[in-house]
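Every protein chain but one is kept in place in this view of the complex.
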Amino acid sequence: SGKPVTQENNQTPEERTLKLRVSDSVPSLDWEQSTSLRAVKVWHQMFEGLYGMDEAKGGYYKELAKDVSLSDDQLEYTITLQDGVKFQNGEDLKASDVVFSYKRAMKNPRFNYVTSMIEDVAEIDDSTVKVTLKTPFSAIDHTFFSIKIVSEKEVLEQGDKFGTIPHKAGTGPYYVTEYNVATNIKLSAFEDYWRGAPAVKKVEYRVISDDAAAIIAFENNELDYLEDAPLTDWEALLSASGDNNSLTKGNDVLFLGVNYLSPTNNNILANDKVRQAIFYAVNKKDMNSAACNGYGVETPYYMPPEYVATSPKDGFETYEYNKDKAKQLLAEAGYPDGVDVGTILTYGANTGDKAKMAQVLQANLADVGITAEVSVMDSAVVLPRLYDQDYDICIYADSNNFDFNNIRQMVHSESVGMYIVKYKDGPFNWKRLEELVDLGVSTSDIEERVGYYTELWSIVMDSATLLPCLSKPVPTVWASDLEIGTPVPSFYKIRTFSWK
Amino acid sequence: MNELILDIDNLSVIYKTDLEIVKAVNGISLKIGKGKTLGLVGETGAGKTTTALSILRLLPENTGKVTSGSIKFEGDDLLDMDEHNMRQIRGGQIAMVFQDPMTSLNPVMTVGDQIAEAIIMHNEGISKEEIEKRVDEKLTMVGILPSRKIDYPHQFSGGMKQRVVIAMALACEPKLLIADEPTTALDVTIQAQVLMMIKELRNRLGTSMLMITHDLGVVAKTCDDVAVMYAGEIVEAGTVYDIFLGENHHPYTEGLFGSIPNLASRTKRLNSIPGLMPDPTNLPEGCVFAPRCKYCMDICTKVHPNTITEGTHSLLCHLFTDKLCGKAGGKNGK
Amino acid sequence: MNNAMKHSEISFKKQSQSKEIWRRFKKSKGAVIGLVMLSIILLILLFADVIVPYSIATKQDLANKLQGPSMTHLFGTDSYGRDVFARIVHGGRTSISIAILATISSCIVGSALGAIAGYFGGKIDSIIMRSLDIFMSVPDILFTMAVVFALGANFTNLLVALTLAYFTNYVRLVRSQVLNLAELDYVEAARAGGSSSARIIASHILPNAMGVIIVNTTLNVSKIILYESTLSFLGLGMPPPAPEWGLMLSEAREFMRTSPHLLFFPAMAIVLTACSVNLIGDGLRDALDPHLKS
Amino acid sequence: MENNKVTPLIETVELKKLFKLNGGARLHAVDGINLKIYPGETVGVVGESGCGKSTLGRTILRLIEPTSGQIYYNGKEITKIKARKLRELRKDIQIIFQDPYSSIDPRKSVIDVIAEYMFIHKVYKNRIDTYNRAAELMDLVGLARRYANSYAHELDGGRRQRIGIARALSLNPKFIVCDEPVSALDVSIQAQILNLLMDLEEELGLTYMFVTHNLSVVKHISTKIMVMYLGKCVEMAPSDELFNNPLHPYTKALLKAIPEPDISKRDEEFTLIKGEVSSPINVKPGCRFAKRCDYCFERCTHEDPDLLEVSSDHFVSCFLLDKN
Partner (left out) sequence: MYRYIIKRILFLIPTVLGVVLIIYFVMNITPGDPARAMLGSSAPQADIDKLNHELGYDLPFIQKYINYIYNMIVKQDFGISYFTKQSVFAEIWPRYVVTIKLALMGVVLSSIIGIPLGIYAAVKQYSLWDTVPSIFAFLIAAVPSFVLGMILLFIFSLKLNLLPSYGISSFSCYIMPALTISIPPAAMNLRFTKSSMLESIRQDFVRTARAKGAPENIVIWKHALKNAMLPIITNIGLNLGMLIAGAVVAEKLFSIPGIGSLIVDRITYKDEPVIIAGTILIAICFTIVMLLVDVIYAYIDPRIKAKYAKMKG
C-alpha cells in the first residue's frame, strides 16, 4: 500500500495494478481447498469451468465447453471443448485434463454436493469428454460451473505443493505471480488467454480484514474496487466513488428456521398456530433496516427468481407482516397472554447481520407477546446444533447456488448439511417433498421444474418452519477511472475491466 | 576563640508537611573555630541532622525551610548564596559524611567513580591520570587498597563503606567537615578504627569539623567544643572541659550523663530522665525541657529561658541567673 | 478497667485507624474526584431502574434509529432505535458487576495459590511458581477464546475467562507479600508466643498484606473493564441484545463515521469508570503506604 | 558463682546452626556453643554484628531449628520436642526483640498485642479477664492504660519496647531472651528500659539472656558475660571478672574500643584491632580471630582452640592460655 498515493494514476494502463480487497486470507491457490466465496472469487480470475455463470442475465453459459449434447436417457453428456484454449503454463487444454480435474474433484468430499450424481467422466478423444450420471440430473449446469479445469501436468508437477505456491494450472485470464497468505496475492494477465489478453495487466488482492480500514483505503485510492463494503458507510462510499457504484441484490438469503421438534415449553413449537404466529410477527422491514441498513430486499423466496430460472415466483404462502393476525393465532393456540418459546440461536459476529436479525426478531416477537432469548455463538458450535435439531428458533444464511435444486439440502432426508428442519417422519407431507426434489432434477424443462418446485416450496411454507427474510444486497464501488461493465453480485470478471 | 569558620546565628528550620509543621530547629547559634571540632550532641529528633543539612542547603526541597537566621561560612552567608556558588561550596569547601554508610553510597557505581566524581566537580579540566592518582591517594589515606576502587559498594563491609564515604568527603580537602553520626551504624571495634582515622586525618589536614553524635564517649574522644541540643534548641554549650568537668549543667545534660551505664562503677539503677522529648509539632510554652525536668519551677512552664553565658560556657535554663550560680547538678564524668 | 467502655474504645480506635487512612486519602484531590465520580456512577447504576426502566434499554424503534442526542433521547438512539442513555445506565450494571466479580474471584484464586506458595515454600513453591511461569507465557486471549467458544459467551463464562486471565497477578503479589511478611519480627513474635501457622497467616500475614492486595484489586477492576470491552470488540464478550458497554462499543464501531455518538457515550462511560477506579486505587495506595509520599 | 549442684535453667551443648545459602555454601552462624544459664542469672552475650548472637537466642527458643547439638530446659532436652509441647514451652521461655518497630503487628492495638499470647494459650476463660490481665501488665511495665487502644505506630520507641516486654511477660515466663532490647533506643530511654528490666528481674525472679553489642550496657545488667566471635564463644566469665581481667585478645580489644564518656581518657589512644570481622561462610578450622590477632601464631591458623576454664568460672578459648 505504501503512502496513500495518487501518482499511480499517472502510470500507463500497462503498468497500473488493479487493487482489490479480500477480507481474510485466501487459504490456498488450489480451487479445491475451500468453498468460501471469498476465495472462490479470487480463483475465478485464474480458473475456468466447462460452464460459466452469467449473473446479469441469469443462468449459465458455455465456457470451456463448446458443445454439449445430452443422450436421450438424460444420463450421458458429451462435451466438446473449445478450440485453442491454452493453460497458463502453455500447454493446450485436452480432454484428459478435464477428466483429471473431475476425478480429482469427485474425490474431494467438499464437493460432494455437486459431484455425487456423476457416475463417471471419460475421455473420448483429445477434445471430447463424456460425463455419465447415475440418474437424470437437470441441475448439472451448476456442477459444470463449479468444477474448474486444471492442467494435469502442472498439478502433478507441483504435487503436494500445489495450492501453496504460485502456479499456472488454470486456463483463466490471470495467473498468480506472488502469493503471501497473510498479506496479498499478485496476479498477472495471461497474454495467451483464449478469449484474448485482458485489458488490465496487473492485479493485486490485498488482505484487509477490517471494514472501516477497507473503506478508508478505498477513499484514499489504495483500492480500486471494493465489494461487500459495509452498508453503514454506503453514503460515504457513494460520494467517494462518484457514479461508479452499484447496489445489486445478492443471492445470499437470510432465513428464519423453527424447530417444530423442540421440546422447549412442552413442545410449544410443535403447535402450528404458534409457528404461524411467529412468522406473521416477523417484520422484515425492521430486519432490513437493522441488518442491511435498509438496503436489503425483503423476500419470500428461497432464491431470487431473477438469477435462478428454476425458482418459483408465486403460489405459496408468504406470511406478510401482520401483528394482529399473529396475536390472533397465538390466542387461538391458547396463549392470549403471550408465551415463551425459548432461544433464538444464531452464529457469526455479535455485530453481524444474523445477530442483528435475531435481535430484531426478538423485538418483533415481543411485540406480539412471544418472549425469546437471543444467543449468538461461534458457527463451529451452532451449525452442528442446527443439524442436530438442537435449537428452538434459528437465523441462518444460505447462498451461492443458482439452481433451485439446492433446496434438496434443506428438505431431503438424504441430503448432507443444512438439514435444519427434519421433515422426515414429521406431520408434513414429507414423502411428497422428497418426491418433488427428485422430480425436479429428472427433467430439463424449466417450466416443468418450476412447477414441481412451486409445489415443494408451498409445502415448506405451509409447514411454517422456514421463512426467507432478506436477500442481502451487494454494494460495490470502484475507482473513477475504472470501467467494469455490468456490475454483478458475486462473480465479477476482471477480464472485463479496463482503465479509462 | 580564634577565627571562626562557621557562625550560625539564630537558625530556625521547619518542616512543613501537608499535615503539620515540625519545628525542627528553633533559633540556635553555633560557632566553629578554624581547625576546631564542635560536637553536637542530642537524642533522636533533636534536630542535629536538620542543622547540618541547613548548612549545606540540602533540606528536602518541598518540606524543609529555613525560617530565620544566618549561616556564615568564612564570613559569607550561605543562605543568600546562589545555587551555582553553593555547589562550589558543597563538597569543595564543606563536605558531609552521612549517618548510614550502607545507603549513602550509590549501589550501582564503583567506589572509585564515586570518589572521582567529587574530584571532577571541583576541579574543572583535570586530567584522567590526575583523577586516578587522587582517587588512589584518598583511598590509601583511609586505609583501603587502591586496587579496590573498581569494586561496588556491596562488596565492601560497613566499616569500609564508611571509610569510602569519608574519602569522598575529604576528596577536595574541604575546610569544614560535617560528620553526622559517622559511626553509629558500625561495630565497636570498627567504630574505634574509623574514629581514630577521622581524628588523625583532621589533625593532619587541619580541617574544622562539626561532629554530630549522641554518644558522649565519642565527644570526649574527639571534640574541642560541645553543644548539647534538645528539641531544636542548644541547651548547653561550651568546651569539652566545660561540659565534662564544669560545675554547672543544664538538667538535661545532667540526665544524659546519668543515663549512660558507666563501665567503671556499677550502680544498680541508672539515673534515667523520665518522660520523652516533646512533640516538635507542638512544643511546650516556656522551657522545652520543663516537662521532664526534676528541678522544674513555675516559671519554667511559662517563660522561655534566655541564654546565660560565662566565658566559653553557656546555658539555657531558669535555674541559673545572670551568672552561673544557683542550683546546679555538679560535675559530670570524672 | 471498665470493660464495656474499653471495648467501645477499641472499636472507636479501629475506626480511627481507618479514619487516618481516610484522612490521607482525602488529601489526594485525584482520589477524591475519583471517589465522587465512582459514587455517582454506582448510584446511577444502583437506581438504574428508577432512572429509566430496563424495557427502554431494549425497546427497538427502527423508524427512529441512529438519532443524535435530543430531549427525548438524551444520548440519541442506536442502530435499532434503542435509547442509548438507557442502555448505558443498564449496561453499566453488567460491565461493572462482571469486572468486580472477576476481580474478586481472581483475587481469591490467586491469593490462595500465592499464600500457599509463599508460606510453604520449597517444593510446593517451585511447582506453583514454575507452572505459573509456563501458564503466563501462554497468551490470555487463548484461554478466553477457549472458554467462550466451548461454553458460550455469557456472564459466568466471561467470569471464568477473566479470572483465568487475571489471577496470575495475585499469585505473584501475594506470594511476595507473604515472603516479606514472614520475615518480619512480629511474625516471629507470634511464633514465640506459640501461634500456629494457620493463625499467623490469618491474623498477622493476611491483614497486613491486605493493603497491597486492595490497591491492586482496585487497579485491576479498571483493567478488567477495559479487557472486557476488548473481548467484546473481538466478539468474545457478552452476547446481544442485553446492554453492556463493551458490546455497545463494538456495535458502535460500524457507525463510527455516521453516528459517532454511539461510540462516544459508551467509551466515555468506560473511560470515566476506569479512570475513577484508577484514581481511587492510586489514592488508596498512597493512603495505605505513607512511605510512598514524601 | 558456684552453681554446680543446681540444674541450669537453660543449657546448650555443642549447639550449632548452619544456614544453607543459595548455591550451597554454609554460613556458620552459631558454631558449637556450650552455655549454662542458672536460674536468677543474667547472662550477657556480646559480640559484633553478625557474630550469631541473635541466632543463638532464637535457636534456644526453637524459633530456628538447630543444625546439631542439644538444648536443655530445666534438665529436659527440648531440642526435638514436637509442636504441641513446644507451644507449652513457649509459656516458660520468651523473647524480647531488638526492634520495637518491626516486632509489633501494626494492625493490632496495644492491648491486643499484649493479650495475644494469652488468647493463644487460652490462659483465661473469657476476654474480659484476659484484657484485665493485659492492663495489669501495662501497669507493670509502666505503660499508661490510656494507650491500651492505641496502635504501636502512634507510640515512641520506648513505649513500644514496653509493649514488647509486657507481651513477653504475659505468660509468666521463667526465662527471657532479650535480643538487643535497647539498642534501637535513645540513651535516656535506654536507661528507663534497663531499669525496668532489672526491676522485673527482681520482682518476678526472671532469668535473662541479654544479647547486645553495647558493652557498657551488658556490664551494667549481667552477672555473667559471654563474648562471641564468628559463631564461637571466645571468652565467658562473671561480669566483673571479665571487665577486670579480660584474657582473650579479642575481649581486650573490644573493651579498649569503647569510647568512654570520660574526659580524662581523652588523649588515650584506642587499642585498635586491625581488619574487620571476616565472613562466617564456609569457615575453615583454626581460631576465628587469628587473622586479626596480634599474637597469632602458627597453631592458631589451623586448629580450633578449646574453651578452657582458666580460673573458676572464667572460660577462654585461646592457645595463649592453653597450658599444654
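Assorted remarks:
Should a chain be cited, it is by its letter among A, B, C and D, assigned in written order, with residues numbered from 1 in that chain.
The rule we apply is simple: contacts are C-beta pairs under 8 Å (C-beta built on N, C-alpha and C of every residue); 3 or more make two chains touch, one makes a residue touch a chain.
All values reported here derive from a predicted model rather than from experimental measurement.
From the set A:D378, A:E434 or A:E455, the residue in touch with the chain omitted from the display is A:D378, counting the whole complex.
Contact with the undisplayed chain is limited, among C:M145, C:L206 or C:L288, to C:M145. Interface note: of A:R110, A:K313 or A:K431, the residue touching the hidden chain in the full complex is A:R110. Of the candidate positions A:K41, A:R206 or A:H412, contact with the hidden chain is made by A:R206.
Considering the complete assembly, chain C touches the hidden chain via residues 30, 130-131, 133-143, 145-146, 149-150, 222, 226, 229-230, 233-234, 246, 249, 253, 256-257, 263, 267, 270-275, 278-279, 282, 292, 294. Seen from chain B, the chain kept out of the figure touches residues 56, 58, 62, 87-92, 95-96, 98, 100, 103-109, 117-118, 121-122, 152, 154-155, 165, 168-169. What chain A contributes to its contact with the hidden chain is residues 1-4, 24-25, 27-28, 33-35, 109-110, 112-113, 160, 163-164, 180-183, 206-210, 212-214, 216-217, 219-220, 222, 378-381, 383-384, 387, 409, 416-418.
One rule holds for everything that comes next: only the chains that are shown with their structure count from here on.
A straight line joining the Cα centres of chain A and chain B is 91 Å long.
Chain D has its Cα centroid 89 Å from the Cα centroid of chain A. Chain D has its Cα centroid 32 Å from the Cα centroid of chain B.
Within chain D, no positions touching two or more other chains are listed. Taken residue by residue, chain B touches two or more other chains at no position, since every residue touches fewer. Within the complex formed with chain D, the residues of chain C that make contact are 1, 3, 6, 9-10, 12-14, 17, 184-186, 188-196, 199, 204, 207-208. Those residues of chain C lying in contact with chain A across their complex are 58-60, 62, 65, 79-80, 149, 152-153, 232, 235, 237, 239-241, 247, 250-251, 253-258. On the side of chain D, the complex with chain C involves touching residues 58, 61, 63, 83, 86-88, 90-91, 94-95, 97-99, 102-107, 109, 111-112, 116-117, 120-121, 128, 131-132, 135, 145, 148-151, 164, 167, 171.
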